[in-house]
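Here the complex is missing a single protein chain, while all its other protein chains stay put.
== chain A ==
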Amino acid sequence: MPTATRLLPWLLLAPSLAALVVITGYPLVRMLWLSLHEYERAQLLGVPAPFVGLDNYVATLTDARFWTVTARSFVFMLVCVVLTITVGTLVALLLMKLGRVMRLVLSLGLLLAWAMPPLAAMLVWGWIFDSQYGVANHLLTSLTGDDWMGHLWLIDPVSFFAVAALVIVWGAIPFVAFTLYAGFTQVPGEVLEAAQLDGASARQRFFRVQVPYVRTIYVVLIVLSMIWDLKVFTQIFVLQGIGGIKSETSTLGVYIYEMGMAQGHYGAASAIAVIFTVIMLAISAYYVRATVKEEQL
C-alpha cells in the first residue's frame, strides 16, 4: 500500500482526534488525578497539591450525604423513566389510532413541548408553579374550592421532585412517542391481522407482536432515558434557584457542582465525578456491547 493511502485515514481523523484528546481525554485524566490529590481553593492559587491516595474516595463512600444524593438520584431517575416510557408508549399507540388531521394536531402539540429549550421550559414551569401568581395555584383554588394561593411547591422536597419529574417527563415524552410511533408503523399489517384472526386480543397483539418488533428501540430509549434522567442538571439547578432547598434536593450532577465549583473541594468532587462516570458506564455497558456486536466492529 502506498504511504499516501496509509496516511490518509489518519489525516482525516486528525482534527477530530485532536479535539477529543485535548478537550475530553485530558480532562478525564485530570479528573482522575484530582480525585487522588488534596485539591482545594488554595491549590487553585498555586499551593502544591499533596497526593492522598484513595482518601477522597474513602471520604466520599463513608459520607452519608453522598449515599443520600445517590439514592435520591436513582429513585428520581426510575420514576421519570417509568413514567416517560409508559406514557410515551400510550401516546405512540394513540398516534397509530388517529386520523390524519388529529395526528397532525397532536404531533404539533408534542413538537412544541419537545422544541422548548430545557432552561426556558424550566423557567416557564417555575412560573406556572409560582406560589403567589402561578396558574397552578389559581387552577387548584377554583377547582377544589380550598385556598391554594401562596402554596409553596418547591419548599417540600417531595413536591419539588414531583414538579421536576412533571417537567422532565413532559419534555421527554415527545421524543419517546415519536420514535416508538415510527417503530410501530414498521410492524407489518399482515402480521397484526393474522394475530387478530388467530384470536389475539389487542393487549396480546401489543405485547406479543408490536413490542418484540420494536424491542431494540425500547432498549435504546430506556438506556437513553436512564442516562439523561440520572445526570439531570439544568432542571434541578434552576428549580433550586426559584425556591428549593439545595441540601434536600440535589442530584448527583448538581452535588458535584456544589462540592466543586461552589465550595471549592475540587479533589473530593472529582472523586464523586469518577464514581458517577463509572455508574454511567455500567448502565450503558449493555448498550455499547450490543451496538458493537450489531455493527460487527
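As a convention for this text, a contact is a pair of C-beta atoms (placed from the backbone, for glycine too) under 8 Å apart; a residue touches a chain by one contact, two chains touch by 3 or more; residues count from 1.
Everything below uses one rule, namely that contacts and distances are computed from a predicted model.
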Absent chain [UniProt protein name; select from "Thiol oxidoreductase", "Carbohydrate ABC transporter permease", "Nitrite reductase large subunit" or "Monovalent cation/H(+) antiporter subunit G"]: "Carbohydrate ABC transporter permease"
Per the touch definition above, residue among A:A42, A:V75 or A:M102 touching the missing chain: A:M102
Full-complex contact with the absent chain, from A:L36, A:V69 or A:V91: A:V91
Residues in chain A touching the chain absent from view: 6, 8-10, 12-13, 15-17, 19-20, 22-24, 26-28, 30-31, 34, 44, 91, 94, 96-100, 102-121, 123-125, 127-128, 130, 132-133, 135, 138, 170, 173-175, 178-179, 181-182, 185-186, 189, 217, 220, 223-224, 227-228, 231, 233-234, 237-238, 241-242, 252-253, 256-257, 260-261, 266, 269-270, 273-274, 276-277, 280-281, 283-284, 287-288, 291-292, 295, 297
